[in-house]
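Note that this complex is displayed minus one protein chain, with the remaining chains in position.
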Amino acid sequence: MMADGLLLETLLEDPVFSAFVFYSVMILTKMVLVQSWTTVIRFQYRVPALPEDYQKPSKDPDAKPKTGYSDLEGRYQENVQRVRRLHLNDMENIPVFVILSFFYVLTRPSLTVAVWHFRFYLVGRVLHSIVYLLALQPHRTIFYILAHIPFVSILLQLIYFVLNL
Amino acid sequence: MMADGLLLETLLEDPVFSAFVFYSVMILTKMVLVQSWTTVIRFQYRVPALPEDYQKPSKDPDAKPKTGYSDLEGRYQENVQRVRRLHLNDMENIPVFVILSFFYVLTRPSLTVAVWHFRFYLVGRVLHSIVYLLALQPHRTIFYILAHIPFVSILLQLIYFVLNL
Partner (left out) sequence: MMADGLLLETLLEDPVFSAFVFYSVMILTKMVLVQSWTTVIRFQYRVPALPEDYQKPSKDPDAKPKTGYSDLEGRYQENVQRVRRLHLNDMENIPVFVILSFFYVLTRPSLTVAVWHFRFYLVGRVLHSIVYLLALQPHRTIFYILAHIPFVSILLQLIYFVLNL
């Protein structure tokens, strides 16, 4: 009989599984940073998530809000929408990629091949996030595709694998 | 060679892994309850998800809908929006927390420390959901932060762990 915890430690002795854990934590950290950035942008442009978050105006009639949004509402909305949509885009892609990567590790890929898949995805998504926020095209599409190649590659390998299971 | 299933049973012999399974099922159950509540609210306020769900009005001209929304549309919309946004908030946070917790178990934390992380998160999110639906501030922010502390703590420990992997 195994001692407690020995099993889980054995998992990390597998280099492909270790690489999976490393890159998954990295990409999820990137996702959490985008989520935190949404909160920062919300405060900066005073666009609360819910009605009860609206603060009452200052009693001093001469006081101006740090960032008013009377005449610039459209632009503020766009800024908030942009980071929210990036986060939604992350939610659509990253958790599914992490789950598929876990299954991919079970197919026993070579370490080099697996690491390159994870690395391309991480780099592609990080660059995609940056140019998404900067509204740069066609860069956004290019980096989206860069991240999409390992995603589709892993999915196709998995379909082939499970059909032969 | 191991008998089938022995391996998976061994996983649950690990007390930290068992705690992870327990608290993950609990928090996901909470999330599913919020999702079910969205459906209840949709029926109650007759706000269907898609156009084909609108029911034809009753043939009896004196019949009134149980819950009309001609003159109260704004309030109904807000009620439906509130529970939908809570569910979206859950989707943004809970699956990522469960995946990160799985990696966290691999870092071999002590049982006590791990359980307190999971417990704070569960209690924080449950209270957050309740005050979210009741539109109570600053309680919502307080409970959000309560759940966010173990989330960030686990993430930071994981980053430290994988950088030393």
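Observations on the structure shown:
Chains here go by letter, A and B, matching the order in which they are written, and residues are numbered from 1 within each.
In the analysis below, a residue touches a chain if its C-beta (ideal position, glycine included) is under 8 Å from a C-beta of that chain, and two chains touch if they have at least 3 such contacts.
In this text, all values refer to a predicted model and were calculated from it rather than measured experimentally.
Residue A:V105 is the one among A:V80, A:V105 or A:A147 that touches the chain not shown.
Touch with the hidden chain on the side of subunit B covers residues 2, 4-5, 7-9, 11-12, 18, 21-22, 24-26, 28-29, 31-32, 35, 49-53, 87, 91, 95, 98-99.
In the full complex, subunit A touches the hidden chain at residues 7, 10-11, 13-17, 78, 82, 85, 91-92, 95-96, 99-100, 103, 105-106, 108, 135-137, 140, 155, 158-159, 161-162, 165.
The criterion applied here is as follows: only the chains that are shown with their structure count from here on.
Annotation: 19 Å between the Cα-based centres of subunit A and subunit B.
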